[in-house]
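Here the complex is missing one protein chain, while the rest keep their positions.
Coming up: chain A.
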Amino acid sequence: MKTAVIVFPGSNCDRDLAVALEAVTGTRPAMIWHADTTLPDGLGMIAVPGGFSYGDYLRSGAIAARSPIMRAVVEAAGKGMRVLGVCNGFQVLTEAGLLPGALMRNAGLNFVCRDVALTVENAQSAFTSGYDAGETVSFPVAHHDGNYVADDDTLDRVEGEGRVAFRYAEPVNGSARAIAGLLNNRGNVLGMMPHPERRIEAAHGGDDGRRLFEGLLELVGA
């Protein structure tokens, strides 16, 4: 499967994502600079990495979401392209309007950098088919703005539609309904604060994250 990783000024998990994608797909992802306007042909998935794009100026992810390449990413997502946003990537996807809600400063104000337990809520999606529903997994988090906020109607709607992919199994950042990972209405876009790409081999302390990429690959069958 051909994949692409978007790179903004200030991204710092782009190479981690590239290593994870190459390890699972066997193909090195295309690294796409934010100022580019087009995506390569034949992609099976686009990843939007963690980091501090544009120094978190204005709001986390706000400037990146308006960068030239994001117009192409939004257009591709509209046609069903799978898009994964991790950490700052989740913030970028909400700012770009691909996912509802927003990510605000952690309720405890602290930058949280540790392993957290997550419950897999939806194991039917393209991104989570490698897991069992209700399973507990451990992913690292490292963020300051991971406090998911949306109005009650939106929260009820995404819950009702089974769009909560991962939920924190412990207090982390004050997120509404403990949402850690959220799917769009078609299920082809996933935003999540925890880092699956940092948990793909035993040397990382576990490989719970690897199954996210493997499940995706199996589903695409390429």
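The rule is short, and it goes like this: contacts are C-beta pairs under 8 Å (C-beta built on N, C-alpha and C of every residue); 3 or more make two chains touch, one makes a residue touch a chain; residues count from 1.
One rule holds in what follows: contacts and distances are computed from a predicted model.
Colleague: Would you mind picking the UniProt name of the chain not drawn here, from "Transketolase", "Iron complex transport system ATP-binding protein", "Phosphoribosylformylglycinamidine synthase subunit PurS" or "Alkaline phosphatase"?
Modeller: "Phosphoribosylformylglycinamidine synthase subunit PurS"
Colleague: Using the document's definition of touch, tell me which of A:40, A:55 or A:97 contacts the absent chain.
Modeller: A:97
Colleague: Touching the absent chain in the whole complex: find that residue among A:77, A:126, A:179 or A:216.
Modeller: Considering the complete complex, A:77 is the one touching the chain left out.
Colleague: Can you say which of A:43, A:72 or A:149 touches the chain missing from this structure?
Modeller: Candidates A:43, A:72 or A:149; residue touching the omitted chain: A:149.
Colleague: Hey, which chain A residues sit against the chain that's not shown?
Modeller: Contact residues on chain A toward the absent chain are 58-59, 62, 66, 74, 77-78, 94-102, 104-109, 147, 149-150, 154, 174, 184-186, 189.
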